[in-house]
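Complex shown without one protein chain; remaining protein chains in place.
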């Protein structure tokens, strides 16, 4: 039962990632694109954790944590760049 | 020189180190204690002054209340997103705030972003107004009243400012 659920959930998250990609490519403004990237990071964490469950290995936790940190830092840096024209003042 | 200039940060470092390694073996506990004492001593002089948490029990109660609110608010927002879009009436609201510390305002703004269908957008320069955006604004006065009584007054009590 777990295998079927994991396949199903992975399919749902992949569809969600494609929806985000659509917003990233189409998004009328730059803020939309940043928001889409931020959501893509969160969905990617979910996908990696799911792969960790299906291969029953705890190693992917570190990758998920790193993606979470990089996602936040890159969102903050992009917003800061658009707001001030500089990342480190 | 005090041994623990930042007691809260020391506890946080200790817990996070043990969580990261996911073990309670003696070696990791010694290493975590070393970090919990050493890092605050190194960086203690670099930080700005923040108000201390005056009432830790109230803080724990507040965190639990916010966690409960996050779950219910998330379900509410999910239903709003699925429902008909033309019926949503978004709006900007200015909430008057009366907190004197930056940390308190940050906590309030983060709570407002996470809980009911609102996202905090900006704080005015004199730190007296918090601007928020609501997904579905029905009763402005009631929303402001709820934010002030439910979230602002506990924060003021916790930080004592």
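Labels A and B are assigned to the chains in the order they are written; within every chain, residues are numbered from 1.
The definition used in the following text is that a residue touches a chain if its C-beta (ideal position, glycine included) is under 8 Å from a C-beta of that chain, and two chains touch if they have at least 3 such contacts.
One rule holds in what follows: contacts and distances are computed from a predicted model.
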Report task. Just go with whichever of "Carbohydrate ABC transporter permease", "Na+/H+ antiporter subunit G", "Integral membrane protein" or "NADH-quinone oxidoreductase subunit F" UniProt uses as the name of the absent chain. Result -> "Na+/H+ antiporter subunit G"
**Report entry** Absent-chain interface as seen on chain A, which is shown
**Finding:** 1-2, 5-6, 8-9, 12-13, 15-17, 19-20, 22-23, 29-32, 34-36, 38-39, 42-43, 45-46, 49-50, 52-53, 56, 58, 61, 64-65, 68-69, 72, 75-76, 79-80, 82-83
Query - Hidden partner interface residues of chain B, rising order - result: 16, 19-20, 22, 70-71, 73-75, 77-78, 81-82, 85, 88-94, 96, 109-111, 113-114, 117, 119-126, 128-129, 131, 133, 135, 137, 140-141, 144-145
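Going forward, only the chains that are shown with their structure count from here on.
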Report task. Indicate the whole-number Å distance between the mean C-alpha point of chain A and the mean C-alpha point of chain B. Result -> 23
